[in-house]
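With one protein chain withheld, the remaining protein chains of the complex are depicted in position.
So that you can tell them apart, the chains are marked A, B and C in the order they are listed, and the count of residues begins at 1 in each.
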Amino acid sequence: MNHQPFRKPTGGNIDRSQPLTFTFDGKVYQGYSGDTLASALMANGVKLLARSFKYHRPRGLTGYGVEESNVLVQLRTGARSEPNIPATQVELYEGLVAESQNRWPSLHFDIGAVNSKLSGLFPSGFYYKTFMWPAKFWPFYEHAIRHIAGMGKSPTLEDPDSYAHNYRHCDVLIAGGGPAGLMAALSAGQSGARVILCDENADFGGMLRGRRDTIRGKPGPEWVADTAARLAAMKNVRLLRRTTAAGYYDHNLIVLDERVADHKATPENHEPRHRIWHVRAKEVVLATGSIERPLVFADNDRPGVMLTSAAQAYANAHGALAGRRAVIFTNNASAYAAAADLKAAGIEVQAIVDLRDSLEAPELKIAANANIGVLNRHVVVAAHGAKSVHSVTVMPVDSNTTPVGEAQEILCDVVCLSGGWTPSVHLFSQSRGKLCYDETLSAFVPDKSFQRERSAGACQGAFQLDACLHEGAKAGAQAAVAAGFATTAADVPRCSADAVVKPRLLWAIPAPDHLHGGKQFVDLQNDVTAADVGLAYQEGYHSVEHLKRYTTLGMGTDQGRTSNVNGLAIMAGHRAEAITAVGTTTFRQPFTPIPMGAVAGLNAHDHVAPVRTTPLHHWHESLGSPFAPTGQWLRAQGYPKDGETLEQATMREAKHVREKVGIVDVSTLGKIDVQGPDALEFLNRVYINSFSNLAVGKCRYGVMLREDGLVDDDGVVTRLAENRYMITTTTTHASAVMNRLEYLLDVDWPSLNVHLLSVTDDWSGIAIAGPHSRTVLTKVTSADLSNSAVPFMGYAEIDIDGVPVRLFRISFSGELAYEINMAPNATRTVWDALLKAGANQEIIPYGLEAMNVLRIEKGHVVGGELNGRTTADGLGFGKMISTKKAFVGKVPARRAGLTRDDIHQLVGLVPTDEKTRIPRGAQLIADPKATKPVAMQGEVTSQCMSPNLGHPIALALLNGGRARHGETLKAHSPITGQTVTVTVTNPIFIDPQGERLRG
Amino acid sequence: MQKYSIFSLARNALTSHKNWGEAWRNPDPKQEYDVIIIGAGGHGLATAYYLAKNHGITNVAVLEKGYLGGGNTGRNTTIVRANYLLPENELFYEHSLKLWEGLSQDLNFNVMFSQRGVINLAHTDAQVDAHQRRGNAMILNGADGVWLNKHEVKARAPLLDISDRARFPIKGGLLQPRAGTARHDAVAWGFARGADARGVDIIQNCEVTGIDIENGGVVGVQTSRGAIKAKKIGTAVAGHTGHIAAMAEMRLPIESHVLQAMVSEPVKPCLDTVVTSGATHTYISQSDKGELVMGGDLDLYNSYAQRGNFPRIEEVVASVISMFPAFSRLRLMRTWGGVMDMSMDGSPIITKTDINGFYINGGWCYGGFKATPGSGWVYAHTIANDTPHKLNEGFALNRFEHGYMIDEEGSGATPNAH
Amino acid sequence: MVDLTLSLAPGTYGAENREGPGVTVSQRHGLHILHLAGDLSDTDFPTAARHALGLPLPQLAGETRDGHGVRVLWLAPNRWLVVSGHKLETDAFGEKASVNDVGQGRSVLRLSGRSVRDLLCKGCPIDLDPQSFSAGHAAATLLGHLNVVIDCIADDVFDLYVTRSFDHFIHDWLVRAGKEFGVRISAA
Partner (left out) sequence: MLEINCPYCGKRAQKEFTYAGDAGAERPNLETGTNQDWFEFVYLRNNPRGLHDELWHHSAGCRRLIKVRRDVVTHEIIDTGAPSDSLSTGAS
């Protein structure tokens, strides 16, 4: 198992002293530290690594980095399993487990491969043309389609790893740490600017990692290591390895995805698996390099057909050999050095097949020195072999690049393709930058920038090392200067020369008829062929965007990194238009896929939204109360005794309060302190009723409308002092009301001198309600609580057990009741004091549910009734509406639609049998058997069993309901299959005259 | 029109698919049309299709500034449903849903309408009330609705976390079984092909830059390809409704906002229904190709950029993995945005205007894809007869002035809360 | 229901480092905090405030002032947070001021340790680099989901003001976010 037949005995940037064992498709292999899963599989000679999406064709490695489109694996197992991970992006670690995808039962014998035989039936978009008959069969067809599609499998268990976010600011962010990025970092770093340099790979160096360039006479990787060390020594420079610049957003926000622990079996010592950085950069340097382009010919997807630069990098950086015998197929000069590298690594290079007519001296020299034969003006027209390539057919081309003349077959187990280079302009485009097409390079390159960024190196079309170093140095300095620092470009080292990339184009190599042309793949991942592009054209899908969507070209996990340009160029050919006229599809975030867990960071699961608790939370908890989320708050629902259900407890509590006394935690109510000389004027403008005659020490119920005249919220206004009020809001509306009031003061009425402060958390609240509430209170305070001292809607500042409190004589339940506000730390003292003092009166705590029952019995409106579509009059507040003053919403509330007779008005409902619970969410109708659509006259908004009346009740909104008391209707809930005959009543079921609360 | 079927597919396979004709022509604009529809999204194309098919009006051009189907039709999360509380909405969307049910056959183009059901999760008792109330209204209006308890929800979406420890525990869900998803691009292409076959000119890369009005009535449009005359002009430009209205000197109760959507990498089937949660404003389904398709709330500021903001993506993804903890290790593959025409009550506007021959179709907010056939149907009626169809009477512009808003959410006059 | 049991329990969580936990969180009790609002352009108010505090009010965004056992944080134009170990009279600021005692409505957490900035950067979008945000700087901003005030006391010491009802939540957040550095929650 130690045998790695395709590993060079020496060389490469791997640590041979650290062998690592891993498993692929159940078979155990060995690689070395410094390997990727891809390089290790290559070293082991495993060529068949994947099956294609649609046709299940055998596939092998094609790339070295993020461009890999074939070999996606299911990595790890169990809860840590992850689908669709490119083997090129996986750093090897001890014990790694990977499996191939999209095949059954095995990679070598895949039943799905029958699709390949039937491929004639599956051109692009075939599913739009069929599966329509009989219509009811579509679900079965669809079921089958879905199971064939998809690639890897979703994990089914919860992810055990954690993720982090990180917000940072810097002066210069550099994306990409190849030669250009490193030089940019040197320039910017020496200026003192705060610099972040990130690269998606395990180490810096970019293309230098896989080539044999020299810088300052030393191998590239040595210069990289020196430079990284120099940068690491600069305090103002932050180096981020394994960190992808995933998205470029507005106002120079760059999102980075750092793979903190993906190169390990599991994260260690509580480190997050990934960390998402939100970097706000003053200036950005894009140095994201370029990616080699494949060439399109028949059966160009056979395992062993790959990018030249990839084969070169595997050999140089890992000592891993793509095969024994290679054919290089190129249309430009950059493949020659690579060919020489392969040869030096021990691969027999059978020939360089070069599409160009005449070659230049430098590349000829490389070939001659390496003793490699060159077939210029030739093309590879087809590859042969099934699970691995075993030969290619090569033909000469004429001056129109049409293959003519005699074909020859060359034996080989690797075919290296070099169709030119595609600059990685993703981030530039995301920054809204405009691209232009460079004819010489036959590539899209950055043109006009819109944000504070610049591109340097191969990503902007500089394909020579020397130029990359210079450009990088210059861009780094420019960025630092633009960010306000003084500097000049760092010194640029001398380096070896690169070939000049001037591809001669032939976007798809026509296969002569006698070869019965195999498929010419453009997008390997989505199995899109040159013929598919042709079909799209033929059927009118001419726009690149139609091409993409009709054929799925470029829609895979690699987002068409190696296929888009070829595809659109083929389309341009059909359209007989310039490539510029065809244009590109849109580059979108993320640059490469990022785990959803990382995107969520800490803000998922139980932290997806915050929760708020009251000062009595633990007390409620200790009594076993369940909690109901209400907005952000958790509210205690009730206190079931042994053997009691919550529902039973609710009935008991609600009855007890009306008969005796109870206390409830009402801390969650919104509270706003309103101060200033214009406070009264302000309140008069925002409430429908007037506060002009509200005396200091008095409370008044108030209702606010929205700008459109419908009810917004209600609450109690208390005048604490001449120019000071406290207003309450409903729990869920508190922040919206606060925001709106702040808006009105700041934007519309800046001349009003009023200060607002949300004091919800500064005052906790306890309500005490029931006929004995005064008796209990009197025991804990020396203050005079008589009806004359503290009448209904009165207010007093008193002491309870030594705690200063605000006492409001208000009632939500309709009973004699008070609300007590106090400093939060004193809540428990007051609560305990009341419970203790009330023992003789049999005081009990009651919860949200009982409170709700009490308020339904009393006909008070809350959420279900304050549904944003009700008018003040409809809810029964008509008499409160001031006719003397202007207030927000007054004029719009008079519109015809809001004053019509059949508008929703609040009513009560009682089941005519006085027994059956009225279904929640029921609609009020005349006849459930009527033909649909049935006219709905109203809706049940709140319902409960009333323990005090002994029968169920409900509140409802009914068209013109106030005039319909006494009518019977059906409360109909077809979704739960319930129908109850109800009688319309006054919504105030208990004490309509309000004698109890004044008592 | 060349008929599509398994037989035509097999026949064409024999000739290597060399004989398929164009799905639509690419004509140059004529000088004059009876009707010009601005915007070749699903709505514009459906309108043209039904003008021709239902009303015999075929001298029609659909003008598109980009490529057909490239607006919101080509970038939405493809949810098709009719699960509304208010009758104006419910009856209209139910009509639309019925059209969806026969659309592939009608168009002879498989739009892959997949009735996999849409579940609205309820996380609190108040939501259970609200969802059941809505379910009841749906049923009474003639649509379908089913209440699921949390175990029944789980049975349909097995990877959903229904434990009580969740921040938003699942109490149940309102299912509309006939709801589902459709292949968004195919909808535009199918209508385009159908309209084209009936004589409609679809003119791409033709941006409308002005509306010509004389004596209180339209006479034509200015475009990037020259002036074109028309007796009637209808907008169907989704997020650009405000911009076009300004050309006719109208102000509308509409703002343009960006909504983002996103997909994960494709995986084997793991979610066979559509799940939506109002608490976090998230919706998720799995496409036939295997990606999870996810969306959430607007970016919440006016925008005409088809481009969004990262925090919103984070929020959507966070709530998705809170509901489906197993998706944490799936990777987000692509995100994008669309410009939405947000109306001030969250309901659409399909109406004639005070300018003779000028019609408006807009205000689709989060949910106009599902309206596509229904919208085309009633809009074609409105344009052909110069009077609304019964189903869009309520969607008139003057409802705001007179206080007859159709406000499902009860959020009031805001363009971004619906 | 969301489990809140973890929060507030004293102890050390997360990474074990030779140097000890990277962050220590302790609750500051017994502080008196006033929220002060008043119009600086009205001469009576700043004079009265100066008398009451023995300090001029800070007037620049993010500025704090210290003295006589009082620390004053600029919150917004015409708004300050007055923090002290002793009780301050709310009516000492003159008639023109609006004063609220907010001492118990907020939790004040003292965060310290070598990793404290890294921890804050996990949820706070402002520039927390020492060169931009050093001792004497305070800001009303966000931490995760929550509105907070962050006050830099010394290079690696910060006070965090959080609305009281989020006490459980912020502790829980700090523990989760702090685990990678090692976080100690000291006894209340």
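The working rule: a contact is a pair of C-beta atoms (placed from the backbone, for glycine too) under 8 Å apart; a residue touches a chain by one contact, two chains touch by 3 or more.
Because the structure is a prediction, the values reported are computed rather than measured.
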Touched by the hidden chain, restricted to displayed chains: A, B, C
Using the document's definition of touch, tell me which of C:12, C:84 or C:141 contacts the absent chain. C:141
Quick one: say which of A:222, A:659, A:707 or A:991 touches the chain that got left out. A:707
Which of these, A:280, A:779 or A:964, touches the one chain of the complex that we don't see? A:280
Which of B:255, B:291 or B:407 touches the missing chain? It is B:255
Per the touch definition above, residue among B:53, B:243 or B:281 touching the missing chain: B:243
Which residue, C:36, C:52, C:75 or C:88, contacts the hidden chain when the whole complex is considered? C:75
Logged for chain B, residues touching the omitted partner chain are 240, 242-243, 246, 251-256, 300-305, 307, 309-311, 344, 400-401, 413-416
Taking the full complex into account, what residues of chain C touch the chain not shown? 61-62, 75-77, 79, 125-126, 139-142, 147
Residues of chain A (touch criterion as defined above) contacting the omitted chain: 167, 249-253, 278, 280, 432, 450, 685, 707-708, 739, 742-743, 746-748, 750, 886-888, 890-892, 894-895
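The rule we apply is simple: only the chains that are shown with their structure count from here on.
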Could you tell me the distance, in whole angstrom, between the mean C-alpha positions of chain A and chain B? 22
What whole-Å value do you get for the distance between chain A and chain C if each is reduced to the mean of its CA atoms? 31
Quick one: report the Å distance separating chain B from chain C, using the average Cα coordinate of each chain. 48
Multi-chain contacts in chain B: which residues touch at least two other chains? 165-167
Going by the contact rule already set, what residues in chain C reach two or more other chains? 1-3
Under the definition above, what is the set of chain B residues touching chain C in their complex? 164-167, 169
Complex contact set, residues of chain C against chain B: 1-3
Chain A contact footprint on chain B (complex, rising order): 4-6, 8-10, 12-14, 16-18, 20-26, 66-67, 69-70, 74, 87, 90-91, 102, 104-105, 108-115, 123-126, 128-137, 139-142, 145-147, 159, 161, 165-168, 174, 183, 185-186, 189-190, 204, 264-270, 280, 286, 288-290, 307, 309-310, 313-315, 317-322, 325-336, 399, 401-405, 407, 409-413
